[in-house]
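In this view, the complex is presented without one of its protein chains, the others remaining in place.
The block that comes next holds subunit A.
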Amino acid sequence: MNKVVKVIGAACCASMLFGLAACSGGGSSAGDVELEFMTGMATGSTQLKAMTKVVDAFEKENPTVKVTLVPGTSSYESDLKVRLAGKNAPDLWNTHGWSRDRYADFLEPLQNRSWAKDMSSVIDTAIRKSDKSFYALPLDVAVTGIIYNTTVLDKAGVDPTAISTWDEFDAACKKIVATGANCIAASGKDNWTVGNIADYTASGMYTEAQLKKLKSGSFDEASYEKAVTPIYQWARNKYFNVDYTSATADDVAKLAATDKVGFVIQPNSFAQSVQSYNADTKLGLMPLPSAVGDPYLVTGEDYAIGASKTGKNKEIALKLIDFMAEPANMKGLSDTTGNAPAISGVEANIGQLKDTYDYWVDEKKTQTYPIFDRVYLPNGMWNTLCTTTDGLLTGQSNPGNAASQMKTSFESLYGQD
């Protein structure tokens, strides 16, 4: 009897150990190379479809390579951090704007790749280190500002090209609200949309001297309080969508698609979301007014792919990045972002925003600032920026409190980079 008990007990232990061993994942067949690529792109999105097409072509050229594309989820950033903390980095990943400040220690430098010399210099301030090294292939160059709905603005008698100050923007909002539409829309459920508003508008609220001070690690509460006061006022003036707290990012796109909102401050890919609901919506792009100078557009890296420097198959991963940088592939990828390609010689497809984009970028040569948090705030402050701005919109906080919370977060994170 005792022997039987021992055998059953041993079987229990063995089955559990086998179970744990199974967690380490399966292997590939002999000779084959498997690459894991965390794309950060949503299932079914045009970006993931375009990436799948490029990867399929790469696998066809390299029959022994199998690339597993992992779609992005709402916890993409956390998933990635857990993988890095566990020293289990994927072979490739989308650095979503943080290739230099967050992931540089984990990524292979790319400045010596053959395509590096053709890369757009517009986002140098956001992705290159002082020694010119960079760590990800940007699939696009985000140059953006305020996206407006032409139909709503026409109805309210607002000319977007005549808005160059925040006072003029405020006057335009009054006219739009008077027609029954919302002036600005954002989503409290997906509060990155409101984070974008603070992020895009902040650069134009600081003087060059103040920005320099901020970059050197000195956070002045009064300056930030002043920078976010307009957002707080817009909310008090009821310029935002009334369903802000329960609205999702898709709801914001639906508002624009049904001509119920005048302005949205989001990346250019917002235009594609709107058109997925109503292809006939008329949208345009305009620069952001500045409190300290001329209107400006913001630039930054959006989708950018890096290869793990400790990856077992690093050379193959780099080969895939080189393949993505080929003009035909880069065009396919950047076309889905609503932004210009990051490699010169690749034709841009800005889509619906093309005319106004060309007007402000090529014709008017509008000045550009890097996206505020990527350059002037330490890595890790994005969420505080979103949540404190959300508090301003809902009235849970005021500009002074928001500035105080930002200062606390700034001081705890500055120097961690």
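Structural remarks
The rule we apply is simple: a residue touches a chain if its C-beta (ideal position, glycine included) is under 8 Å from a C-beta of that chain, and two chains touch if they have at least 3 such contacts; residues count from 1.
Quick note on the criterion: contacts and distances are computed from a predicted model.
Taking the options "Heavy-metal-associated domain-containing protein", "ABC transporter, permease protein, probably xylobiose porter", "Protein lplB" or "Alpha/beta hydrolase family protein" in turn, only "ABC transporter, permease protein, probably xylobiose porter" matches the UniProt protein name of the chain that is not displayed. From the options A:161, A:276 or A:383, the residue with contact to the unseen chain in the full assembly is A:383. Along subunit A, the points of touch with the absent chain fall at residues 2-3, 5-6, 8-10, 12-13, 16, 75, 77-78, 80-82, 84-85, 87, 105, 188-189, 191, 242-243, 245-247, 251, 379-384, 387-388, 390-391, 393-397, 405, 408-409, 412-413, 416.
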